[in-house]
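Quick notes on the structure that follows.
Every protein chain but one is kept in place in this view of the complex.
Letters A and B name the chains as they come in the text, with residue numbers starting at 1 for each one.
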Amino acid sequence: MAKILHVSDKHVTIYIKIRGKMQHGGKRMDKHLNSIVINNSDTIVKDWLVEVSKNRHNDYTSAISEDLFESTNREFVNVIFSSLEKQGITSELDDFSEKLINLGWPLSYLTDGLQAFRRVTINFILSQSEKVDSDHLSKVLDMVDNWVDPIINQLVNEYSGSWEHIVSLQRVALQELSAPLIPVMENITIMPLIGTIDTERAKLIMENLLEGVIKHNADVVLIDITGVPVVDTMVAHHIIQAAEAVRLIGSTCILVGIRPEIAQTIVNLGIDLGKFPTKSSLRKGFQAALEMTNRKIVHEKGSDEGIESLLDSLNGE
Amino acid sequence: MRIPILKLHNYLLISIQTDLDDKTAIQFQEDLLSKIHKSGATGVVIDLTSVDIIDSFIAKVLGDVVTMSDLMGAKVVLTGIQPAVAMTLIDLGIHLKDVQTALDLEQGLIKLRQELEE
Partner (left out) sequence: MDFQSCVKINREWDIVGARQIGREHAKKIGFGTVDQARIATAISELARNIYLYADTGKICFEIINEIDRKGLWILAVDNGPGIADISQVMEDGFSTSGGLGAGLPGVKRLMDQFDIISETGKGTEIRTVKWVRK
């Protein structure tokens, strides 16, 4: 009767102690153990599926359909076995992890699955063994670790690589969004600001603003703060500084989009915005900008008449 | 080292092309004022496109020269202040409040003409 050992986390510490002595035999996988695993893959897979399904109800995968969960588990376990057969990381593993990343499955599905796999496999091998001494135990643990660990490493690398990639893309996207400059007309440029402004962003805004004024040769630049949720002393200070800097390089700044509550906070905080022009809406600001550049909006007579005659003809009916 | 001052009709044009040290700046202040006195110019454009540093001393000299010229009846416009220089001035807390500015020499001349016609 084979001795069934319950393998728990405790064994990890035992293993580490033993490994110190056994290092020289470590990396090479034991052929005999390999064949036990490969020949009994069906049993191991069955046990593993039971283990994985246990986790299913109380976590992230519970929202996934039964079919998809089943088929993904099958694919997963195939990938694990193929890496044993081929003795290393396979392209199937890359494909599989890429697929899961795209599906948005959490990394913990994979790491939990692999941990379950480690437990199941070790239990199985030990249950097949005649005698279990520390030498044998360390061999088994070594073999399973050499098999499972590279897969875990590879998956973690894939996942974190993908996260880093996404974060860096988002950072670039955010930076592009954070201080856009729109040249709407010769000599008139608009900078719409949306979202919270911190010191870092304020610096970026000022740099973009000044470079943009030079680049577009803008006589007037409108800063639209309609989309800035809170204007406190700090934000107001940065905006005033930007406007002062714009004046120094020889252009004029109009602050537009001042909502009633922002006007209230500005006055209540005692911030002096009197030094440069402000307007409640972008439209009014734009009109002021046109006046400053000696232009104005002229309504064409022709189109007005067209509409009037159209209205007349409608009335006539 | 001296900064050349060019005369064009009623205007004086100065383009500062060098890293200003204190002596050059003071010398420039004297030269400009005596040139205004001699020529009777009514407008001055100082172009700073090639200046990449204005510290508090140079800023003071420039601010002073604007006020002094004004006393002598000549309006001054500073043009072409670089964005980096403008930001540095703001950080230093220097706003050059009473100084007229324009994007470039051309705009500066337009601004002067408008001011003088008024």
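FYI, a contact is a pair of C-beta atoms (placed from the backbone, for glycine too) under 8 Å apart; a residue touches a chain by one contact, two chains touch by 3 or more.
Every value quoted in this text rests on a predicted model; they were computed, and no experiment measured them.
S.K.: Touching the left-out chain: which of B:D52, B:D98 or B:E115?
M.R.: B:D52
S.K.: May I ask which residue of B:D22, B:D98 or B:E115 touches the chain that does not appear here?
M.R.: Of the listed residues, the one touching the omitted chain is B:D22.
S.K.: Thinking of the whole complex, not just what is shown, which of B:L6, B:L71, B:L92 or B:L116 touches the missing chain?
M.R.: B:L92
S.K.: Can you name the residues of subunit B that touch the chain not displayed here?
M.R.: 19, 21-23, 52-57, 59-60, 82-85, 87-88, 91-94
To be clear about the criterion, only the chains that are shown with their structure count from here on.
S.K.: Using mean CA coordinates as chain centres, what's the gap between subunit A and subunit B in Å?
M.R.: Centres of subunit A and subunit B (C-alpha means) sit 50 Å apart.
S.K.: Quick one: in the complex, what on subunit A touches subunit B?
M.R.: Per the stated touch rule, the residues are 206-207, 210-211, 213-214, 217, 219, 241, 244-251.
S.K.: Enumerate the contact residues on subunit B facing subunit A in the complex.
M.R.: Listed in rising order, the residues of subunit B that touch subunit A are 78-83, 85-87, 89-90, 95-96, 101-104, 107-108.
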